[in-house]
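Missing here: one protein chain of the complex. Every other protein chain is in place.
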Amino acid sequence: MSQYVITIGLETHVQLKTATKMFCGCSLAFGEEPNTNVCPVCLGYPGALPVMNREAIRLTVLSGLMLGCEINRHSTFDRKNYFYPDMSKDYQISQNTHPLCLGGSVTIGTPEGPKRIRINHIHLEEDAAKINHYARFSGVDFNRCGTPLMEIVSEPDLSSPEEAMAYLQALKQILVYAGVSDCNLEEGNMRSDVNISVRPAGQEKLGTKVEIKNMNTFKGIHAALEYEIARQLAVVKSGGTLVQETRRWDPELGETQSMRGKENAHDYRYFPEPDLVPVELSDELIESWRAQLPEAPAARRERMMAEYGIPAYDAGVLADVKENADFFEAAARACKPGLGKTVSNWFMTEVMRLLSETGKGVGACALTPAALAELVTLVDEGVINGPTAKELLSDVFAKGGSPRAIVDERGLAQVSDVSALEAFIVQVFAENAKSVADFRAGKKAAAGFLVGQVMKLSKGKADPKLAGRLVAERLAEGQ
Amino acid sequence: MSQKIDVAYVAELARLSLTPEENNTFQQQLETIVRYVEKIGELNLDGVEPTMHGQPVVNVFREDAVVPSVGRECFLANAPERNGDEIRLPKIVEDA
Partner (left out) sequence: MVGMDLTLCAAAEGLRKKAFSSVELTQSVLAAIREKDGALNAYLSVDGEGALKQAAAADAARAAGRDGDLLGIPVAVKDLINVAGQPCTCASKILTGYVAPYDATVSARLREAGAVFAGRTNMDEFAMGSSTEGSAFKVTRNPHDLTRVPGGSSGGSAAAVAGGEAIAALGTDTGGSIRQPAAFCGCVGLKPSYGRVSRYGVTAYASSLDQVGPMTRTVEDAAVLLQALAGGDPHDGTTLDVPVPDYRAALRGGIKGMRIGLPREYYIDGTDPDVMACVRRTVDACAAAGAEIVEVSLPHTEYAIAVYYIVATAEASANLARFDGVRYGHRTEKPESVFDLYARSRAEGFGTEVKRRIILGTYVLSSGYYDAYYGCAQKVRTLIRNDFTEAFKRCDVMFTPVAPTAAYRIGEACNDPLKMYLGDVFTVPANLAGICGLSVPCGRTADGLPVGLQILGPAFGECAVLRAGQAVEGEVRT
């Protein structure tokens, strides 16, 4: 495969998190009955006119700033003319000559180190309606028609399906951090058109480009890319020629298929949209929006490492999902200094396990950052032991509440009083003479058994470290 | 600049099915009209900015606030064919 160079570019469509559509005041609430969020504008009725959603402009500019783009001070809209039943006007209002953002990049990790994937531009356009296919006919639902869509076009800098995945993951993370989109793939928030070509190593000219449109799952994109690369290489190696075309990914059959009967070069007849006047963005406005930019994921990782004394690995895991990072920071700040790593451990092992088991996001569970902080503090103060804390966390995760209050209510405080522990130990030694004898005979593991019995007798509340020490001392004294 | 206009191609782009007579008539008429409008090519347009809009204004926006829908019946009632609350069409083979 190193005889051939693989070139991949992605055009990613991201639905913006506005309250209303791009050009009209229809709601974007998801999951509504068909054709309920509609009006003359998004239905393309005679006489309807588009009016620009200011928030969509702001979110697109924010995305551009987060991705290191140049913001076009003078931006215009164009009509992209083609006929399809999901198009209520049979032209799409898009941007062709003066898109909002130019350039920019996303840095991904590869086995060879970080790689910069360049962005060509970002433009704003409106989404189409949804066509539902039935056995003998099709039905159109215009709820989605007119949703603000930000199109991010990469340069063909990607060289493998893994790099494409990494690019999309990084892009998604940045956009979620920016608050511009939920990037929820199930809801169709993020779809990509994928362009792939192959050429012999050393050849300058790019190979024949094939496009696979409208991929909306990461798994699907990866599988489609792998298949298509293999297909193209097979054709090229056997001396055949590839057709420049658009193909469709069939997830059932696991293959890409030629879309027969389609003219592949659309004549879109772009011309400036006469109903929408140009957007002129001043330096002041862009700077005021830049000041509102949330922290990018990379910057956040760095800061968390510095502020909470956690290693890169922890920062990476925590910052992967923005709401997790938010939770972690709130909890860590509610603890005394120096407990950052401890909070991180608790979050990464216990909380994330519970999240994964219940399939919830951390915002949807009953555990609050304050509660986690309380729990960590209780352990740190020696009030409860590790095992008790784990159980308590599960409880609070499901039902909420204050750990400190629950500890008091249920008397979960661990027993650290030496005389109380000695009483338990005396009883355990009396009831487990054989183990004591085993220890004397050289079986050192018996000490652990004895400590376990102390824990059991104390109903798990004994301070395990202290119990261990006292048992060891008593055994050493030879009693 | 004048060349034969491919009326059939243009009609297909515009989704207009023409009879052969219409095709021929339009071919002739359009060529006459296009020859006429080509006179704008006589002018020196160096440094002239195009007029893209009716008046020179910029930055017209609306706020991102929901305007409740008036309800879908008045729209669905206009649909030539309905499938419940969807607009019904002949079966579409996925065609981008």
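Letters A and B name the chains as they come in the text, with residue numbers starting at 1 for each one.
Assume contacts are C-beta pairs under 8 Å (C-beta built on N, C-alpha and C of every residue); 3 or more make two chains touch, one makes a residue touch a chain.
Just so we're clear, the structure is a prediction, and the values are computed from it rather than from any experiment.
*Asks:* What are the shown chains that the left-out chain touches?
*Replies:* Taken over the complete structure, the missing chain's partners among displayed chains are A, B.
*Asks:* For the chain left out of this view, which of A:34, A:50, A:148 or A:403 touches it?
*Replies:* Checking the options A:34, A:50, A:148 or A:403, the one contacting the hidden chain is A:50.
*Asks:* Among the options A:56, A:108, A:152 or A:277, which residue touches the chain absent from this view?
*Replies:* The single option touching the absent chain is A:277.
*Asks:* Spell out the interface residues on chain A facing the chain that's missing from view.
*Replies:* The list for chain A reads 40, 43-52, 79, 81, 83-85, 88-91, 140, 267, 269-271, 274-277.
*Asks:* Residue by residue, what part of chain B touches the chain that was omitted?
*Replies:* On the chain B side, contact with the omitted chain comes from 1, 5, 7, 9-18, 22, 26, 29-30, 32-34, 36-41, 43, 45, 48-55, 57, 60, 62, 70, 74-75, 77-81, 87, 89-90, 92, 95.
The rule we apply is simple: only the chains that are shown with their structure count from here on.
*Asks:* Residues of chain A touching chain B in their complex?
*Replies:* My answer: residues 18-20, 24-27, 33-39, 43, 45, 51-57, 76, 83-85, 131-134, 136-142, 213-214, 246, 248, 259, 261-262, 267, 269, 272, 274, 276-280.
*Asks:* Quick check on the complex: what are the chain B residues that touch chain A?
*Replies:* Answer in residue numbers: 13, 15, 52-54, 57-70, 72, 75-76, 83-92, 94-96.
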